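First the structure, which I've put down as C-alpha cells, then a few questions once you've had a look.
The complex appears here minus one protein chain, its other protein chains still in place.
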Amino acid sequence: MLDLLQAVMDGVLFGATYALIGIGFTLVFGVMHKINMAYAAASIGGAYGGLLILKVMAAPAWVVFLCAFAAGGVLGYAVYVTCFHFIPLSSPLATLMSTVGMLLLIDEIIVHVTAGMPQNYPALFDDVMWRAGEFSLRGDLLLVFGVSVLCMIGLLALLYRTKLGLATRAVSQQAVAAQLCGIRVGRVNAMTFVIAGLLGGIAGALIGASVGMLSPLLTTPLTVKGLIVTVIGGLGSIPGAIIAGLLVGGFENVLQLYRGVAERDLYVMLLLFVFLVFRPGGLFTPRGARD
Amino acid sequence: MDFYFGLVQLVGVHTLLGLSAYIVLLTGQVTLAQAGFFAIGAYVAGMLTVLAGWHLVPALGVSALAGAITACAVGFPALRVKGLMLVIATLAFGEGVRLFFFNFDYQIAKGEIKLGPVGGEGFRQIRFFPENGWSTFEVMLFIWAFVVAIMALLWWFDRSRYGAVLRAVGEDEAAAQSVGINLTAVKVSAMTVGGAIAGIGGGLYAHYTTHIEHSSFNVLVATFAIAYPIVGGLSSVFGTLLAVVFVQALLVEGLRDLGDWRNLLFGALIVLAMNLRPRGFLDPQALGSLKRLFGGDRSA
Partner (left out) sequence: MLDLKGISRSFGGVHAVSSLDLTVGEREIVGLIGPNGSGKSTTVNLITGVFPPSSGIVFFRGEDIGPLPTHRRLQAGIARTFQNIRLFGQLTVWQNLWVAQNSPEDRARRGFASRWLGGQAAARDEIEQLLAFSGLAHKREELAANLAFGEQRRLELARALAAKPRLLLLDEPAAGMNSEEIGQLRERILKLREHGMTILLIEHVMELVMGVADRIAVLNFGQKIAEGPPAEIQASPLVRSAYLGGEA
C-alpha cells in the first residue's frame, strides 16, 4: 500500500512534465486546429540546446534550464515557419506531414551532433530527500513539479491577462473574424508556437534533470505520451491537459511498479483506448463548436 | 547487381506499405496504424513458414486475412473518433502492436535449434527464400508480382464508382450521407482493404529481410506509410510509387556516401516537399498535364 502511494506521488510529480507537453500540443491545436507532431522533439531539442551553454562556460543548473527555455522558444518558431507559415490551410495533410518531417529532422540533428551518445543533464536538488513519515519526496521531483506549476500559472496569466492572450483566444475561436478586427493572425500563430516552445524547452529540461540524462530515444515515447495526454485531457483544453498529464504520470508509475517497465507503456495505451471508447471528447471538451 | 535487386525489393515492399495507407487516406481517415497491420502480417507469415512449414503463398494469404480482420476490428471504433484524434488513436494502436510483439515469445524446437519470435530479440531465421533456393532476382520478381497486382487493383478501384465514392467520403461526409452513401461501410471497407495490403507487405518484408523485430514496426515506419501517398499525391496510385522510388532510391542510392545522414535528409525532404507542393508530387494539376501529354482519356 505504501509502495503504491509512493509510486502515485512520484508519478504525479513527474507527470507535471507530461502536463506541460500536453499543454503545448493542445495550445497549438486550439489556435490552429492542427497537431504539431514535432512538438515533443522540439522540446527535447530545447533541452539539448540548454546544454550548449555548458560548452561555453561552466554554468549552474538553473542557467542551463533557462537556456533550454529559450532554445525551446527558438525551435518553436522554427517549426512554425517551416510547417505552418507557408503551407495553405486547405492542405492539412501537408502540414501534418511537414511536422512529421521536422520531427525526424530534429531527432536526427540531435543524433548527429551528439554522435548518438546520451548526455548527462544537470539536476537541482537531486540529493535532497524529504521524509514525511513513511514517504519520501524527492527534491528534484518537487522542483520539477514546482517549476511546471509556475509555468502553467504564467501561461494562464498570459492567456487571460494580456492582450496577446486575448488575441490568441480570439484567433482560436474565429480566425477570420479576428483578422477583420485587426488582429495579425500570422503573428499570433507564431507567438503561440514560441510560447508553446518555451514551455516545451522547460519540460524537456525538467525531464532531463529528473532522469539524469538526455537521449534522442526519449523523443518517440514523449510524443506518444504527450498526444495521449492531450487526447485524454480533451483537444484544446489546457486544464484538461494539466489533469491528464498528472493522471498519466501517476498511472504510468503505478503500473511500472506492478508490471515493470516493458509492459508499462502498453497499459498507457489501454488507458487511452478506454477514454476513446467511453469519453472520446476527453476530460474537458472545450466549449463552442456546434458542428 | 544483387545490391540493386535488393533495392528494388525494398522499394516494392515500401510501395505496398504506402498503398495500404493510400486507400484509407482517400476516405479522409489519417491512419498511423498501417505499421501495426504490417507487423501482424510479418509475424503471421513468418510463423507459418518457419514453425508450421507452410509454403509462402498460402502464408501470405493468411497474412492478408489477418491484416484485414485486425483492420476491420480497428475500423469500427475508428468511426467514432474524428480527424486528428484518429491520428493519435491509430498511433497508439500501432505502438500497442509493437509493444505486444516486444513481449511476444513463441518458440518451437526444430532439431537442435529453437525457432520463433523471442520478445525483444525478434524473430530470426525466416529462411523460406534461401532454403528453397530462390535467387535475389527471383525474390524481387515475386515481390513485384504482388506490387503490380495490388497497384492494378487500386487503379481499377480509382476508375470505378467505389473509388469516386471513397473520395466523396473523404471530401464531405455530411454531403455523402445525404446522397445515400453508407459511411460506415465505405470507411471500414477501405480500412480493411488497407489492412490486407499491409498484411501482404509485412509477410513479404519478413521473408526478404529474414529477421524481424519490434523496432522494425515503429512510429517511423508508420509515418513512412502515410508519407509516401501524401508526398506522392493522392490523385493517383502512381504518386505513391513515385514517392517511394524517389525517397528510397535517392536516399539509399544517390546518397550512399552520406550514410547516416539519410534519415535527416528524409525529414528535410518531407518538409521541403510539403512546402513546395502541398498536394504531393502528382497533384491534380500535374496529373492533368501528364494525361494531356499522353493523349488523355475520358475518365478521371
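We just call them A and B in the order they show up, numbering each chain from 1.
Note that in this section a residue touches a chain if its C-beta (ideal position, glycine included) is under 8 Å from a C-beta of that chain, and two chains touch if they have at least 3 such contacts.
These figures come from a predicted structure and were not determined experimentally.
Considering the whole complex, the hidden chain is in touch with B. One of B:F5, B:Y162 or B:F246 touches the chain omitted from the figure, and that residue is B:Y162. Residue B:A176 is the one among B:L86, B:A176 or B:A268 that touches the chain missing from this view. Residues 156-157, 159-162, 164-165, 167-168, 171-172, 174-183, 284, 298-300 of subunit B touch the missing chain (whole complex, contact as defined above).
We take it that only the chains that are shown with their structure count from here on.
Taking each chain's centre as the average of its CA atoms, subunit A and subunit B sit 31 Å apart.
In the complex of the two chains, the subunit A residues touching subunit B come out as 29, 34-35, 82-83, 86-88, 91, 93-98, 100-109, 111-112, 220, 223-224, 227-228, 230-231, 235, 262-263, 265-266, 269-270, 272-273, 276-277, 280. Per the touch definition, subunit B reaches subunit A in the complex via residues 25, 30, 77, 80-81, 84-85, 87-89, 91-93, 95-96, 99-100, 102-103, 218-220, 223, 226-227, 230-231, 234, 260-261, 263-264, 266-271, 273-275, 278-279.
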